[in-house]
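Structure in structure tokens, see below.
In this view, the complex is presented without one of its protein chains, the others remaining in place.
As written, the chain order gives the labels A, B and C, with residue 1 at the start of each chain.
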Amino acid sequence: MTIELAADRYGKSAIRLVKIVRDGARHAVRDLIVDIALEGRFSRAYTDDDNTGVVATDTMKNTVYALAHEHLTSSIERFALALAHHHIQPEQVASARVTIGEHSWSRMPTANGPADDAFLRSGELTRTCRVTAILDRLAVAAGIEDLIVMKTARSAFSGFPRDQWTTLPETDDRIMATKMTVDWVYSPSTAADDTFDYDASFEGIKATLLDSFTTHHSASVQASIWIMAKAVLEQHPAVDEVHMQLPNLHHWLVDLSPFGQTNDREIFVATTQPHGLIEATVRRGD
Amino acid sequence: MTIELAADRYGKSAIRLVKIVRDGARHAVRDLIVDIALEGRFSRAYTDDDNTGVVATDTMKNTVYALAHEHLTSSIERFALALAHHHIQPEQVASARVTIGEHSWSRMPTANGPADDAFLRSGELTRTCRVTAILDRLAVAAGIEDLIVMKTARSAFSGFPRDQWTTLPETDDRIMATKMTVDWVYSPSTAADDTFDYDASFEGIKATLLDSFTTHHSASVQASIWIMAKAVLEQHPAVDEVHMQLPNLHHWLVDLSPFGQTNDREIFVATTQPHGLIEATVRRGD
Amino acid sequence: MTIELAADRYGKSAIRLVKIVRDGARHAVRDLIVDIALEGRFSRAYTDDDNTGVVATDTMKNTVYALAHEHLTSSIERFALALAHHHIQPEQVASARVTIGEHSWSRMPTANGPADDAFLRSGELTRTCRVTAILDRLAVAAGIEDLIVMKTARSAFSGFPRDQWTTLPETDDRIMATKMTVDWVYSPSTAADDTFDYDASFEGIKATLLDSFTTHHSASVQASIWIMAKAVLEQHPAVDEVHMQLPNLHHWLVDLSPFGQTNDREIFVATTQPHGLIEATVRRGD
Partner (left out) sequence: MTIELAADRYGKSAIRLVKIVRDGARHAVRDLIVDIALEGRFSRAYTDDDNTGVVATDTMKNTVYALAHEHLTSSIERFALALAHHHIQPEQVASARVTIGEHSWSRMPTANGPADDAFLRSGELTRTCRVTAILDRLAVAAGIEDLIVMKTARSAFSGFPRDQWTTLPETDDRIMATKMTVDWVYSPSTAADDTFDYDASFEGIKATLLDSFTTHHSASVQASIWIMAKAVLEQHPAVDEVHMQLPNLHHWLVDLSPFGQTNDREIFVATTQPHGLIEATVRRGD
């Protein structure tokens, strides 16, 4: 019997970068958190104390700051592509994965209009992307995290199996609240297209998600995922695959009968523990 | 020598309440987290195992849900006033303090305009209030938490004392980033005014804070607090006192010289540990 | 009408310091998080852009590291005293408050006994202290945070008032679980005693708290606070005052009757929202 290294990966995580873009008195803020991870021929670092191929994670961090001036000039996807391209260069590296989250800062609203040099951090969502360079191929995914949304109508859950362990009543009108995590994978031809506009695509996909979330009738969180993911694929040909992970953040109707009150879908207690967790991948078939 | 109870307070914290307000097909969402704390003649519960005066914290929780239908119909301040009034009633209670945080849910933006029954949780800030009923007096404070803002110009820090322990360079142009916690105390006459519009006041004070944050030249976080708090007091006669607590979330310029690059206030590393912490109370004098 | 600065305080928070004490091959780890806050004649920094008295918070941070070699050689209280003494020196400073939290690292248990140079972070509690220098007086407080404890017997809650809003049943046997935050204030003579052993005192008070938590019958969280705080004052003459803050982390019995099971105080759901919150200060009287 032998013991072997079956898989390994390493890198630097949580590299925080803020770039101030100055166009005269009018500034812009980029606020990123970057992770880099490499795979490749690193087994001798594990088994033989041989670090000759091990790019220091501190060096990875340095490149994030050093490449930001030149390469962080448009979308996070373009910056991630530059970082992935950089980190795939050493011959021992087989794949370089760059994950970026961006917090949006909006211009401060004032009596004189949006400010040039003061900003408000928008807390509604985090935009994300993940670029993976494997040898000479590049894969680009993008997504949204921490988007908290609620439907107060057109959400039901009924027709599920009942057995001795089932106590949940059927309902044709419940609150559906969730904190959406969505990732979508761009097609290879899109990833290879140096002119593709990732910012416009992000805004379009976000609008599709919010629109379809709002307008559909939900028979279950599962059905909602299908409807939203399908809408993204139908309306955004650059996307090949959508992954969604939706916790079901239950809102329970409070029993007010001890106080002589009825409670017609009005007063709820919001909970996080436990929560449902529904995830699915929807993609283009042949 | 004796041992005595010098002070005590108890209550229920983190009561989560969601109310769906239904105006036909057009809904609205109220999302609150409520704390209630009482002081009074409770010493026998401590020293004599006598619970005859101890309103159960579970009962406090019940009242939050039971009073929401009738009393949570406008601002959180009005709901807190109703709850404080309720909890000050028992003769053993000397003061009742109700603290509420409200998360804002905005109508979902869609291609057909804002939705009637789908919502997006706004993550930019939490609105807060604190109502304290002491015997027959009511004190009302309100505030903002978790508002993350940044100035990329007109912020300096220089002229501070230098000794053998000082290494910070002077600067006439630094990033000022902070997560604002602000509380303001309404005047007694305002608190006694059943017609005062707390929602309009909140929006007005928030606008004053953002406006003054944006437009002033900051010589220090201390100076910024003074300028913002003074603006609130000058523009909002209903307010008697402003308390601000501002962490200084440092953004350090990255040294790119090892890579042959200059870095003219462009590339920063954002940090949270350690951070400066500046707090002050500004009020009307005689 | 004038506007005035009513109160102000500033400093540096969350300064993380690790010191490795090397006694030959046998090491020890100190792991601190330090906050420093000053009050004094700083009003001109607020109102006149005058920083001439404003010790930079970056300088405060430097002193924590620079004084650690010489002064962090025994208890955190002694280090905090040195830091407070240092920061009270400038004439514009009226008070300097130093707060320290210490995470304990225990020697790694191995087959050959406790290790000399490998450590396990103990997660059971954080030891804290707060030293305040006001002019020439020094006040020393110490405490415990994040100590999570549970009683599975000898805890009751009954005899509380019942009205139309009360649904909680009385119980003579409930789980009492809490996350203790305790602070105690040492007497002035103790704070002035350069030979007082704060480490021994901490261990003794912790033992008193755990012992009294275990052995008493609890009629309420209020009663438990009184019994524990009283035990500290009775057994530790160096302490003048004890403050305790205990959340009541409810464990609700699960209704298993739908599944044909009884549940005799066996199966519970642990919750954090909402929770009771009980706090009191107990001190020596005249």
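Brief remarks follow.
The rule is short, and it goes like this: a residue touches a chain if its C-beta (ideal position, glycine included) is under 8 Å from a C-beta of that chain, and two chains touch if they have at least 3 such contacts.
Model, not experiment: these values are computed from the prediction.
Interface note: of B:10, B:105, B:165 or B:196, the residue touching the hidden chain in the full complex is B:165. When you scan A:76, A:115, A:233 or A:254 for touch with the missing chain, the hit is A:233. With the whole complex as reference, residues 1-16, 35, 37, 42, 45-47, 49-59, 61-63, 66, 90, 157-161, 163, 165-168, 219-223, 225-226, 230, 233-234, 241, 247-248, 272-286 of chain A touch the missing chain. Annotation for chain C: contacts to the undisplayed chain at residues 16-22, 25, 27, 29, 31, 62, 65-66, 68-69, 105, 108-111, 115-125, 146-154, 175, 207, 210-211, 213-215, 251, 254, 256, 258-259, 261, 263, 265-271.
Taking the whole complex into account, chain B touches the unshown chain at residues 164-165, 167, 258-259, 271-273.
In the analysis below, only the chains that are shown with their structure count from here on.
A simple rule picks the central chain: find each chain's mean C-alpha point, then take the one closest to the mean of all protein C-alpha atoms, which gives B.
If you lay the C-alpha trace of chain A over that of chain B, the rotation comes to 180 degrees, to the nearest 5.
Averaging C-alpha coordinates per chain places the centre of chain A 38 Å away from that of chain C.
Among the residues of chain A, those touching two or more other chains are numbered 258-259, 271.
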